[in-house]
Structure formats: structure tokens, C-alpha cells
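The structure under discussion appears below in the form of C-alpha cells.
All protein chains of the complex are present and in place, except for one that has been dropped.
Naming follows writing order (A, B and C), and every chain is counted from residue 1.
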Amino acid sequence: MKKSVAIIGATGLAGQQFIPALQNHPWFEIKTLAASERSAGKTYIDALREPSGSVGWWAEGFPSPDVQNMTVINSDDFDPTTVDVVFTAAEVEKEGVSKREATQALEARFAQARPTISTTSAFRYEDDVPILIPGVNNAHAALVKQQSQRGWKGFVVPIPNCTTTGMAITLKPLYDAFGINVVIMTSLQALSGAGRRGGVLGLDILDNVIPYIVGEEEKVQRETQKILGAFDGTQITPADFKVSCTCTRVNVQDGHTEAVFVSLAKPASVEDVKRVMSEYGRDIADLPSAPPQMIVLHDDPFHPQPKRDRDIHDGMATVVGRVREDPALPNGIKYVLLSHNTKMGAAKGAVLVAELMVREGYI
Amino acid sequence: MKKSVAIIGATGLAGQQFIPALQNHPWFEIKTLAASERSAGKTYIDALREPSGSVGWWAEGFPSPDVQNMTVINSDDFDPTTVDVVFTAAEVEKEGVSKREATQALEARFAQARPTISTTSAFRYEDDVPILIPGVNNAHAALVKQQSQRGWKGFVVPIPNCTTTGMAITLKPLYDAFGINVVIMTSLQALSGAGRRGGVLGLDILDNVIPYIVGEEEKVQRETQKILGAFDGTQITPADFKVSCTCTRVNVQDGHTEAVFVSLAKPASVEDVKRVMSEYGRDIADLPSAPPQMIVLHDDPFHPQPKRDRDIHDGMATVVGRVREDPALPNGIKYVLLSHNTKMGAAKGAVLVAELMVREGYI
Amino acid sequence: MKKSVAIIGATGLAGQQFIPALQNHPWFEIKTLAASERSAGKTYIDALREPSGSVGWWAEGFPSPDVQNMTVINSDDFDPTTVDVVFTAAEVEKEGVSKREATQALEARFAQARPTISTTSAFRYEDDVPILIPGVNNAHAALVKQQSQRGWKGFVVPIPNCTTTGMAITLKPLYDAFGINVVIMTSLQALSGAGRRGGVLGLDILDNVIPYIVGEEEKVQRETQKILGAFDGTQITPADFKVSCTCTRVNVQDGHTEAVFVSLAKPASVEDVKRVMSEYGRDIADLPSAPPQMIVLHDDPFHPQPKRDRDIHDGMATVVGRVREDPALPNGIKYVLLSHNTKMGAAKGAVLVAELMVREGYI
Partner (left out) sequence: MKKSVAIIGATGLAGQQFIPALQNHPWFEIKTLAASERSAGKTYIDALREPSGSVGWWAEGFPSPDVQNMTVINSDDFDPTTVDVVFTAAEVEKEGVSKREATQALEARFAQARPTISTTSAFRYEDDVPILIPGVNNAHAALVKQQSQRGWKGFVVPIPNCTTTGMAITLKPLYDAFGINVVIMTSLQALSGAGRRGGVLGLDILDNVIPYIVGEEEKVQRETQKILGAFDGTQITPADFKVSCTCTRVNVQDGHTEAVFVSLAKPASVEDVKRVMSEYGRDIADLPSAPPQMIVLHDDPFHPQPKRDRDIHDGMATVVGRVREDPALPNGIKYVLLSHNTKMGAAKGAVLVAELMVREGYI
């Protein structure tokens, strides 16, 4: 029997993406859609309707008739004990408290009762909370046991920032095989990463690059170290290599491109690097949303390209090209990666986390 | 009295840009326009006309009536002794020899007789040829004296690749003040850098990033070391810091954006870095095409942006923003720069070189 | 002595454009900048600053230091008797009343005391209010005398919707010379026409066309007939030709392109049409903001192009190309026009109206 799930923030850009990720899922079944007060009481399709009458649907495909006709409830009224798993993409704004505090309050209410998988950053930097990427740090899943000390019967697991995901995935096999001392990264990020509220105007990005994304660089630096950190059964010690990023926005719909420069701890040839990357990640092959290969390597130097490569393995692979020696760093290697920010980097990545937690017995 | 100049390759994208750079110039006067056989014998305006009848003019403004009516001659028939200075933007393709050899042959014919300023890479890596950026390595100009050993009465001076220009300009004050050990750079380059023949198709760059530009990374690495090298009066010793780049193409018309990470030899604060950059380059203030400031600093982290900043000081300034500490490199500093690839990085930059050579007595 | 002016809504996208249009104006001098309560009390430069610290300046050039340091006042507190002319770009939203009513209330308060030139649509369709395009319907200016019946000492004159402007300008010489029966038009409109609040997201316009702009088609149809209507000294009878439009949004920064198909009342050759267009509009040559030619004709069929032609005569000309016979309509003529929506179609067009009103003695 399938496990029942709720999607919180189901009408937003990030929340919508849970619909195609969960419709027809072999293990999960959508039972509840929740959103803000404005949407409560409407059918899902009506809640998506904009003042103009246009349906604001931005994810892949389209909701099935069943989903269209589900009645959306107010997130504040949602009782998590009515489902088996909660997926949340809701960032809460409340007067008088920070966005993080308000969002933590919402997620804590769910986690008190049920396993909660979140695309938000609210709990990412808490000591008893893992940031999970299946195939990269499965062992960190056990950290959720610590959350029982909060008095919770469930737990919360956030996925990383979408810019962290592809980099952590590609660094992990290098870290395991050769060690890492320094990582320098410049990202060329897609528009969908900015969402719709407060999204980037066409006026601002046409014929342009925006060289700054608020808070992004700090997140990537911190999350990468935590995800690749050592876990002793009770706590994570962040990996001790150094990370520096410059994050920019370019005129691309989906797919974050990242130019990565790595100083390895031990020498490795370009062929060594390609080999460990292409062999990586086989321990999640049994999860329904897992790609056949976690890292897809291109030898054609004109790849990866966001438009042409982002949908490889339905947006769940990290696509790597231009692997070459770096002449400037000790044991230097450089490459370019592409990661689909609204698939592996968002809802579908969160569903993959839930699948891992089921397999590992936490759900 | 103004010095008379010829523009070789005057009908191409790069060559056209010499027209606005030289029309109404206080020191130079356009006397001759030369191009391939196909254009020879036509007026300039007719030579620009495409099969459709449309005038293929891609540079700023428009040629004056005088220039429009000049008769274009065949570059092979051009006698360099008829002018005082030769500007060339012509890359020559000839069966049986490499593009470099064919272009060298053309430029050598001019340099035998007259000072020749080139936007091509043909001579950039020759030992007796400086790559000049006025304000950065004026002293290297004297290297042209060595070229008399080739039996030349004139000389050739190339400008750097357009991606090198902005980076070398911003590194120079850091190098002088603090020393440099390592430079890591990712570029987000504009479409105009690819020219028109073999230019990037709209189909290929819409909603996309192209992560590779053939030969570009090697050029930037090598040229930066040469431009910042030490000159002992007879030869240049390349600067011994290390440079590594990843060069990408983005959907921007003009203006190369570069994310630069530098490991300095000595510690320097963000304020130190800003100060030496903003004070830099005052020894070319008397040249007509020089910008009032070589480096313009932005404190607003959302700048520099190609669309909004590329025309500062008419495309002759290098615009720098986001100067901050780099947490990953020893004495690390990182910043984002913007350089106008078809102005300071091309014809207008070449005219600035000619102005320097006049002032220094070489023309 | 220059006349003093106020700019209402001075911080918005439309209002900002009055700054470059009025800085250094030979007849007008900016005395007052007004905006919403949020900006009141701040210097203009500080009022432009966004939460990130970035200065939100979207118009051409940059405000002079004098303007930067002017203190912005609350539009509701602005006393119109303190200036000679009021320029307003403020659309008012107030609970309980329609946007039109709220904006009319604001503009009426100014018009009661002073000549008021507006870029909004609030008063455009009132019987005693002309929609002025200098050079097209100068005589309609006299309609403002009727506004004294409202008890106003001043008056209000709106400019047309930016999509109407270029079409009305090109139709007027045809209407005068040959008569018009039918006009069919499809517009390809620029992003800047949508403003910043509620502007088009990059996500939505990249690789896309939006085939609908709320309310636009009705405005264009109605305004064109009014502007070309007959004025008998007390009222305007709309021109009786028929107009039908489809208005679309394309991924262009500035400059509305319009494909126009006209059925003339009398036969006219392509040459006739070009002649009357190119000779048109000489009766405003003495106004400081008037372009040397109101209509610039291209014979090159690849023009007009927004990127290459929008800045002809500093955005004040309407650029026309592809004039040819229309095989489907009686006495059919078709052409493509380009009009700069944020220059002639907005603030600079409004300043041109004010210049006309000064010349005609109404200000």
C-alpha cells in the first residue's frame, strides 16, 4: 500500500514541482495539498488561477484531473497526523519574526508528528539536522534520530540549496578517492531558481548577467562542507576543505552551470577523475526517482549546455564536461557541471530523499 | 597635422569598429580602407551591403558621408608607405598555410614599412613583440626596437585578446602593490566576441550557455603573464604567477563579465584592494581615447552588469564590483569585472595603443 | 526665465524618464519631485535605493547631483501652485475605488490649479480632454479651454498609450492625403512597456511570446480614432475609420514594432505613401524635444529593427520600413513601424506636449 503524503506550499513555483514528481509515484500517493489562506477552500486548479483567469502552472506536464479537483487547505489548519509524509516548500513570512524563524515554526509543527522533507533552508544549519543528497551522504540519515531529543515523533530533513546539489555530487567521488583541499566555483544560474515572487524581470536579465544572488554563496560554501562532512553516529563534522564561490544569474530558464576548480589532496589524472565520477552513486539504483547514473560525463568540450543537457535522465543526473588539469592549483582539476535546479535540485530531489528514508526504515 | 592611417579588414565586424574610433580623432585621419578582393573597387558603403541589399553595419553610430564614399582597396594591393600608421583587423585564410602564418605574412608586409597596430593574435607570442595595454605596461613599448633586427623599418604591436584585457588591467595594481601567486578566472563572454563569420547562432545561445570557446583559455593565461612580465630593455620575462581560466559564452551582446579569484603574495584588505584599483592608471590621462579612470569601482553588489555598465566612459573603463575576501585561497581576494570587448578590448583599445606610441615617440 | 515643473511619481519607471527629458531643458526646470509616502522625506537618490542597497535607476543616463540631492515629497502633500507645470506618471491605487477614479482624483487636484501633462490613461477618454501628439493634432490643444467648465484654472492633457503613438503618427499623413477606411495592426511590444511592478518575468518571456496585453487593444483602437478625429472648436468627433489590433509582448527591451495594414479611401502608390510620410510633421520643428523628422523611412527591408533603430533622433522619431502594396484590402498599403515606447511614447513625448502648450500660449 502506498504511503500518503501532503504537499505544503503546493501552489507556488517550488511546491508545484512536487505534483509531477509524485503523480504516479510507485510508493507515495498525494493525499493533501496545502497553501496559504488565499488558496484555502478552492480546488487546486482554481487556486492556481491568476486574477486574469490564466492558470499559473509552471512545472512540467499538468496536474491530473484528480489532483486538479483536490480541495486545497490552509497550511495552518493542516494536521500532519493525517498523512505518512509531509513535503514542504513553503517559506513563511510573518510580521515581527525572521523568515527563518517563521518557517522553522511551521516545519517543526509537522516534524513533531511526521517525517518532513523540506526544500527550504530553515533547518539546514541545525546540528541535529542532516542535509541529504541520496547517493552522497546516505549515512547522515541516521542523524534524524537526534531530533527525538526535541520531543519530535517525526523529523525534518532539508535538501540542499539547488546550487549546492550538483557541486556536492561531483565533489564526493573526488573527496573519497583523492581528498580535497580547495574548491573555487563560479555559477551561472537559471531564472527558475529565483522563483516567481520576487523573480527576475525580463527587463533586467535580457542582454545581461546579474553578478550577485543574495545569500547564495554563503549557503553553497557551508552546505557543501556539511554534506561531505564526517558523521560519527551523533554529529557531523564539516569537511575541512575550503570553498569559495561567485554566484551569478544568466538568461537561462532551467539548469545551473558551474565552473569548478579543485585542488585535490593527492594527484589524480584527468582519466582518474572521469573514472571515479562515472562509477559513482550506484547505491541508490533501487530508488524509483534515482537516475541510472548520478554523473553523466561528456567528452565533447561544448557540453554540458543547459538547454541541451538539463533533461538527461529526466533532470536527475549531474552532467559534467571539460574535465581537465588545472595549471594554477596544486593537484588541480577543473570541470564544468550542469544540474537541473528545479528537478534534482528541488522537488524531485526531495522525493528521492523520501525514497531513501523509506528504504532505510526511517519512514 | 594629423597622421594618416589605413584600416585593413575594414568591412568586418572588428574592422568596422575602427571607423567610430578614428572618425573625428584629434591625432589621426583615415586615409585608406582595405579589405578582401570581394570589396575592392567599391565605395565603403557598397562594400558593406549584403546580398539582400541591407547594409551590414554592426559598430556604433554610422560612417560619415566622407567615409561612406571612400573607395575600398584590396589589402594585398595596399602600399603601407602611403600612410603613417596601419591598423589591421584582418585574419587571413590561405590554403596550404596556417591562419597564423598567413596573417603574419600580411602584417609583416606592413610592419616592414610602418608602425602597425593589430587586433589579431598573429604576432602576440613572438619574443620581440609586446602585447600592449596603455596604462598597464607602457614600458614594454620599447621592445619594438628589437623588431629592427627583422629588417623592419616599422613594427607591429598587437593588443591582447579581449578576454585578457580587463583581467590584466585589474591585476596590474594588485601585482604592483601586493604581488600575485595564483589567479583563477571564469568568464561569461558576449556574443560580439565571436564575430559574424562563424558567429554564434541565435538557436544555439537562446536559453543556453556554451561552456567552451576554442583557444580562449590558453590565450588568456599566456597573455596575462606576458603583459605583467618584467622587461629589461631587451626582453620580457613573463610574470611567474599561475593563471587558470574557464571561458564560457552567454547570451549578452557586448561586455565580457569575469569572476576573478586571486591569491596575493602579501595580505591585503578589501579596502586596500579597492584603493589601489581606483587610483590606478593615471599615466595615460593625456591620451585622447583614455578613460578618465581605468578602473571604475562599484559598491552596489548587483554590479557590474553588462547591459548597464559596459558603456561607462564610452566602453574604455574596466568596471569592478563585489570586491571581497576569498575564504579559500591564501591572501585571497575575489571580484567581478566587466570589460567592453568591442571597445577597450578591440579597435578603440588599438587606437589607444597608437596614441601611446605617438606620445612615446615611436610613431 | 525657465518655467518650474514638478514630477509626480518620480521614482517609478515611467516617472524616472522625466529626469533625463527635463534635465538641461531650455524652457523647463525641475523644482519638485513627488512620490508615494514611502519615498517622502528622502533625497531622490535614497528614494531610488532598493532594500538591497542597489540604486533602482532604469532610465537613460543618471540624475545630476542636484537632482540626486532633491528631497522627495509626498504626492498628497504637493501644492501645485508652487510650480508652473505638473508632469505626472503616478497611477494611484486606493481601496474601495477603481484605479481610474483614484488617479483622476489626483490629477484633478493638480489641474484645478496648473497645467498638468499626464502619461496615465485616467482622463484620456473624457470628452473635454484631448490626447495630444504634437505634430499630429496640435489643434486639439484648444479643447483644454472646455476644462474651465470643471472650475479648473489649469487643465490636464494626457499623452496616448505608447502603442498608439507610432501608429497615429504614421496614419495621420495617410489620413490627410488619402483618407482611411480600415486599419489592422499587430504589435510586438517591448518589456519596458510593462513597467517594473507587475512587469514581465524573465522566466515567462525567455524563448516566448505573450499574445495578450490586458486592455491594450481597446486603448489603441479608441485613442487612434480620437487623436485623428475632427475638432470643431468645442468637441472632437472621432475619425470614422475602423481599427482592429492584436497586441503581443516579445523579448525586446525597448521599442514597439507594429505591422500595419491600411485600406485607404483613395488609391495611393507606395511612392505616394513614402512621400507623404517623409514630408510630415514640419510644424513642430521649433520645439526643443522635436525630432528633425517625425517619420524616418527605411528602404532596407530588414528594418526597422528595435535594437538598431529605436534610438534614431534620440527615440523621438517613428521609424517606418517595408512600405508596400497590400494585396488583400481595397487601396491596401502595409508597412512596419517602430516607436520608442519609453521616449516618444512616454516622458519625452509628454515634455514635447508641454513644449507645444507653451508655444500655443496655454502654459
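As a working rule, a contact is a pair of C-beta atoms (placed from the backbone, for glycine too) under 8 Å apart; a residue touches a chain by one contact, two chains touch by 3 or more.
Bear in mind the structure is a predicted one, so any value in this text is a computation, not a measurement.
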item: Among the chains presented, those that the missing one touches; value: A, B, C
item: Option touching the unshown chain, where A:E107, A:D207 or A:E223 are the choices; value: A:D207
item: Per the touch definition above, residue among C:A113, C:A265 or C:L329 touching the missing chain; value: C:L329
item: Residue among B:K2, B:R38, B:R196 or B:R282 that touches the chain left out of view; value: B:R196
item: Residue among A:A40, A:V55 or A:A139 that touches the chain left out of view; value: A:V55
item: Contact footprint on chain C, counting only the chain that is left out; value: 182-184, 186, 188, 206-212, 221, 242-244, 246, 248, 250-253, 257, 259, 261, 301-308, 321-322, 326-329, 332, 334, 336
item: On chain B, residues whose C-beta touches the chain left out of the figure; value: 52, 58, 191-192, 196, 199-207, 214, 251-253
item: In chain A, positions touching the absent partner; value: 52-55, 206-207, 300-303
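Just so we're on the same page, only the chains that are shown with their structure count from here on.
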item: Chain centre separation (chain B, chain C; CA means) in Å; value: 41
item: Rounded Å distance, chain A centre to chain C centre (Cα mean); value: 46
item: Where chain A touches two or more other chains, by residue; value: 206-207, 251-253
